[in-house]
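All protein chains but one are shown at their positions in the complex.
Right, subunit A next:
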Amino acid sequence: SFLQLQSKNIFPVDSIDDLAPDSTYCFKVQANLPMEGKQGLFSPISCVRTTQKVTDLLCAANLSVLALNMKFQLLWNNLGNQEVNYTVQYLHGFQKKLNDHSDKWRSVPSCENITSTCCNFSSIITTTGFYYLRVQASKGHNQSCFSREIRVEPLKTNGIGPPGVRLDLSDALLHILISPPGGAEDEIMRDHYDLSYRILYWKNSSDKEEEVKQKEVKQTIATVPDVSPSTLYCVKVQAFSELYNKSSAYSQQQCIHTPAGTSLPLMIFGIFVGALLVVLLVAAPLVFVLYQAYNKIKYVFFPSCQPPLNIEGFGAQPFSSPYLAAAEEPVENCCVIESMITEEGNQIDFTDYKHSQRSSRDSGNYSNDNNSSGSKGSKETLEKEII
């Protein structure tokens, strides 16, 4: 005989399944405080011997859970091939922590007293939490048997279904539109799993094997650039959750045919010529109109023709007006003077009048009166009168 030590975390009231028949098993229990990092001492060892294997044909056996996109189904076998009524019961996981939880089991609605060996229990499932399920088989009023319990952790047990795929083409781009598993209305899958998508795409040509390319995205839209024209492209997508290490099956293959494309240089040349024509058609009249406008403005405000030559000075001194008083020219003081014979016999010169006055006596016609003794004095008086 050889010993193999096994350890298991258990609840205060628990059961250990799958023991071999007709064997002796020994147990010891240790209490822990993991948050404190403390471990207690082991209890004394107690041993028990298992009996012969007895299969009660009434009991439901081989319980299994099938879950896809948060729709949960419990399946079991009816070993006895008899008319048996089943009731599926569930327990909130934490209630196992209570010492006596036998009264806490509740029936799954729509799975009470059924004859089929499957039950849809999605209605009792919430994403945060875990559950235990068991099947009560009953025949008549006195025979009843509880199956083994099965533990269900919704997010871990659940399977991710394949996503939906749609393809679209624009220019030289292939657009892949992904609809998440569970449908657009159901946010649970996206919310809890933090889904990513793995896209496989390849050129489907009958003659040669093309390389399958892979792309991983987090969004529900992906683009494949530079697709070749006149080619059949095929795509299939898989949803996966890195956090839960789960991936879905691949979606149905979707294919699309790219249109026959024009050669690129020809297209570029065509665009260039078109742009050139547009520029010419638009730019030429514009330039013409601007030139005309410029000429008109120049004609009106800055005329280039010259005034006639006989109007001299016209325009030469734009601010000089012929009507303004000119600078005073030296004007001769003219007056009629009778010719005088002076003692000296000097001829009176008009231009030098003042000068000559000094040397000659005056006639007396204009001398005033005072009979001043000096000739100078009377001359000065005369000067004053005139001026």
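Keep in mind that, in the parts below, contacts are C-beta pairs under 8 Å (C-beta built on N, C-alpha and C of every residue); 3 or more make two chains touch, one makes a residue touch a chain; residues count from 1.
Please note the rule applied: contacts and distances are computed from a predicted model.
Colleague: Leaving aside the chains you can see, what is the UniProt protein name of the one that's missing? Options: "RCC1-like G exchanging factor-like protein", "IFNK protein", "Glycine cleavage system H protein" or "Insulin-induced gene protein".
Modeller: This omitted chain is identified in its UniProt record as "IFNK protein".
Colleague: Please identify which residue in A:P21, A:P229, A:G270 or A:P285 touches the non-displayed chain.
Modeller: Once the missing chain is taken into account, the touching residue is A:P21.
Colleague: Among A:L5, A:A260 or A:C334, which residue is in touch with the absent chain?
Modeller: A:L5
Colleague: Touching the left-out chain: which of A:N62, A:T127 or A:Q253?
Modeller: For the chain that is not drawn, the touching residue is A:T127.
Colleague: Can you tell me which of A:L74, A:V88, A:L155 or A:V235 touches the chain that was removed from the display?
Modeller: Within the whole complex, the residue contacting the unshown chain is A:L155.
Colleague: For subunit A, which residues touch the unseen chain?
Modeller: 1-9, 18-25, 34-37, 92-95, 97, 126-131, 153, 155, 191-192, 194, 242-245
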